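A protein chain is absent from this complex, but the other protein chains hold their places.
Chain lettering (A and B) follows the sequence in which the chains are written, and residue indices restart at 1 in each chain.
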Amino acid sequence: MTTSALPASPHHREPNPMEPHHMDVQHHTPWYEYFGFSLDHKVIGIQYLVTGFFFYLVGGALAGMIRVELVTPLSDFMTRDTYNQVLTLHGTIMIFLWIVPVVNGAFGNYLVPFYVGARDMAFPRLNAVAFWMLPPAGFLLLSSYFIGGAAQAGWTAYPPLSITTPAVGQIIWIVSVLLLGGSSIFGAVNFIATVLKLRRPGLGLFQLPMFCWAMLGTSVLVVLATPVLAGALILLSMDIVAGTGFFNPALGGNAVVYQHLFWFYSHPAVYIMVLPAFGLVSEILPIHARKPLFGYRSMIYSILGIVFLGLIVWAHHMFTSGTPPWMRLFFTIATAIIAVPTGIKFFNWLATLWQGKLALNSALLFCCGFIFNFVFGGITGVALAQVPFDVHVHDTYFVVAHFHYIVFGGTVFVIFAAIYHWFPKASGRLLNEHLGRFHCLLSFLGFNICFFPQHWLGLNGMPRRVAEYDPQFQLINQISSVGALLLAISTLPFLINVVWSLWKGAPAGDNPWRACTAEWLTSSPPPVENWLHEAPLVTEPYDYGSAEDAMPVTTVQGRELWSAGR
Amino acid sequence: MPIPASILTLAAGILLALVSLWVGQNINLMPVAAADDASAVDALFKVLLSIGVGLLLGITAMLVVALIHFRRRDGDHLDGPAVEGNLPLEVFWTAVPAIVILILGVYSYDIYARMGGMADFNHHTSMAPQEVQQASLGHPADPETVIWGGIDHAEGMAFPVEVTAMQFAFIFHYPQQNFTTGELHLPLGQPVELRLKSNDVIHAFWVPEFRLKQDVIPGQPTLLSFTANRQGDYDIICAELCGAYHGGMRSKVVVEDPRNFEEWLVRNTPATVATAPDPSPTA
Partner (left out) sequence: MTTLSQRPTAHLSDPRQEEQQSQAPAHAHHPDVRLFGLATFLVADGMTFAGFFAAYLTYRAVNPLPVNGEYELELLLPAVNTLVLLASSLTFHRGSKALMASRMAACRGWLLLTAALGVAFMAGQMWEYFHLPFGLTDNLFASTFYALTGFHGLHVTLGAMMIFIVWWQAGREGYFTAENHFGFAAAELYWHFVDGVWVVLFALLYLL
């Protein structure tokens, strides 16, 4: 059995966390750099995270407004137009300004250079540009509410509705989403180049931590799918502004073509949101379970399988759109099959936990919450892939419940797990575990109380995106709204925890979790170029519990390895 | 003497299977079924529910057992065993879901085909005969009259109703009787064929009790055929965001026995065209 201590490598100076001045002053990032055009991938990662979290609060407030409206069956809290604007903004913000930028931009930027043993991303300037496209796009989107009203055709912006609703809001929405899509593509180009081309000498692709593979797969999806959405939105804006009729049946166009183009991006977008989350879970679980990641290779192959299948399942969003029968058959099968690689990942995680030495801390508990919620959402997802059933529940609250189980119960829970896990690295201080576990419990209860009952609503006849509904659904809607309130409250212990811990949290030391991966083999917070000395070579990122050798962490100084190789 | 783990696992597995089967059979989450194929959809849902409950309970149980049984004790700084994989196990949990999924796919395809979802609409138009003639003379078919998709198994035998969706109402036109209403009446136990078209944006025609939904897309008429088999009033709900009053876009379908239905038809038919309805134009 291995011991806890990190081996002191003779060539790698281990700063002592107990020393008061263990951080080199010159390597400390000044506060104002977080507000500027920094090229440091760690600064950019934190910029993404904080910006994303701001928009999470905005999107959450919008969700709160929706739940308040739905407390009563009548449309009495806001006007119907406003309601549609709110739900459009809620969806757009949560997807494009919170989850996608945070799981990709924040954690991808912070971690990938560490994992490949690089000092920064392949294109630091492009990276900063990609980030700085985010705030203008976000504020532009929010501002549309005040200039003539925001878009009100839903985040899907289906024409002809999006052509007939007020044009200003819709155009601003399109410009904003194009900017965010562009930012996403720039980020993806950067990730692909970093993972494939910037690996430290001696580090093979099949020695990378799983998160790198997840980011590689995600970035491939972004590069292949996002431009198609951009194309669709350009055509849609021409329909709105120039009077063309691509998607306008009144002018001879075809509204369903937009749906195909839209979902060609927006279904993979689900994987763009969850694949990085999968990667993060694969990093967090082995560390807190003190076991290697189970089935490393099968994890990689399932990522590749998800990427490939994710590109050919889009029309399952259109089973009721009058698509040709062969298409429904094909997309049913493809969609159902995608459950297989996804299932492999979950079984592997369970096997990673099994017989481990689980530290029941916030990061691990949030991951377990994620596993439960995502399995739930995955099961309803397989059900939705069955056309006869989908015909009944398509565009109902069943679908609303399903995708919130995937993107909220799944991805957002992972974001919180990741924050609890990497906060010590980024700040040098630990988050409070009591508050963290309380946050986890409250989120889990709030989330499930909010979204579990919505399955029943959908099955029994409540369509989505409605401000008014049949009075028989009132009680269940009220329960759901109580859950939403709990969810909103659950953010408070988290915010208090972050603020308090930044200021007074217990010093974390360099490697509080006794982890193997490269970001923990440097100081907390890390110096500007990640390691004061050479980048460590981590060829076995999950090397926990190796019984036979005394070194739990396979870190070899690069130069020694090279000389050994010769 | 402790009970061997394999026996415990077996017992847990049997219990899990029984519980999920019981849930699937006895917990009803669906509204009443009022159309012929609705019960087939419900049967599929029961299967899905059983599998889903079994999977969710099984995984949750494993998760909870792991969290309790394998939690790190105070002062324990050792690692777990260095298990990096187990090929037979991985093959097992790849193959089993794949097989289950394929069986499910075949099963749901079968139901969908029976419902009429795989019908071929290539030669299916709702045009009047002279228009069809015109079209065959070289003029392109008017896209407004070509059926683009939907669910159809009645093969022209069904009673036709034209449904027009607009912001924010459904309007029903009975072509054989030539009158229009705001409330859909259907005969019990007789196949009907709804021809759906939209005047403005995309709507969706949904009757939860029929387990049927069809998008109504402007420029792309669709078809929905089924047989209602339970008397009563059911809600017709618009299920696609169509504007400010989307939530209020509802109507009613009344399924009544054929005699009452005939009476209702006669009562509503304008006197001038009450004679001899022409044969179904879909034939």
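The definition used in the following text is that a contact is a pair of C-beta atoms (placed from the backbone, for glycine too) under 8 Å apart; a residue touches a chain by one contact, two chains touch by 3 or more.
Computed from a prediction, not measured in an experiment: that's the story for all the values here.
Trainee: Looking at A:Ala106, A:Ala137 or A:Leu261, which makes contact with the chain not pictured?
Mentor: Going through A:Ala106, A:Ala137 or A:Leu261 one by one, A:Leu261 is the residue touching the chain not shown.
Trainee: From the list A:Ala230, A:Val393 or A:Cys450, which touches the chain that is not on show?
Mentor: Missing-chain contact among the listed residues: A:Ala230.
Trainee: Looking at the whole complex, which of A:Ile192, A:Ile240 or A:Val391 touches the chain that is not displayed?
Mentor: A:Ile192
Trainee: In terms of residues, what is the contact footprint of the unshown chain on chain A?
Mentor: Per the touch rule, chain A residues meeting the hidden chain are 118-120, 122-123, 126, 185, 188-190, 192-193, 196-198, 200-204, 207, 222-228, 230-232, 234-235, 238, 242-246, 251-254, 257, 260-261, 264, 529, 533-534, 537, 539-540, 548-551, 554, 556, 558-562, 564-566.
Keep this in mind: only the chains that are shown with their structure count from here on.
Trainee: Which residues of chain B touch chain A once you look at their complex with the stated criterion?
Mentor: 29-31, 37, 40-41, 44-45, 48, 51-52, 55-56, 59-60, 62-63, 66-67, 70-72, 76-86, 89-90, 93-94, 97-98, 101-102, 104-105, 108-109, 111-112, 115, 117-120, 143, 148-151, 200-202, 204, 206, 208, 211-215, 217-220, 222, 235, 237-248
Trainee: Which positions of chain A touch chain B when the two form their complex?
Mentor: Residues 1-4, 75, 79-81, 84, 152-154, 156, 158, 160-161, 164-165, 249-250, 252-256, 289-298, 320-325, 328-329, 332-333, 336-337, 339-340, 343-344, 346-348, 350-351, 353-360, 368, 371-372, 375-376, 379-380, 382-383, 386-389, 391-392, 394-396, 455-456, 459-461, 463-470, 542-547, 552 of chain A touch chain B in their complex.
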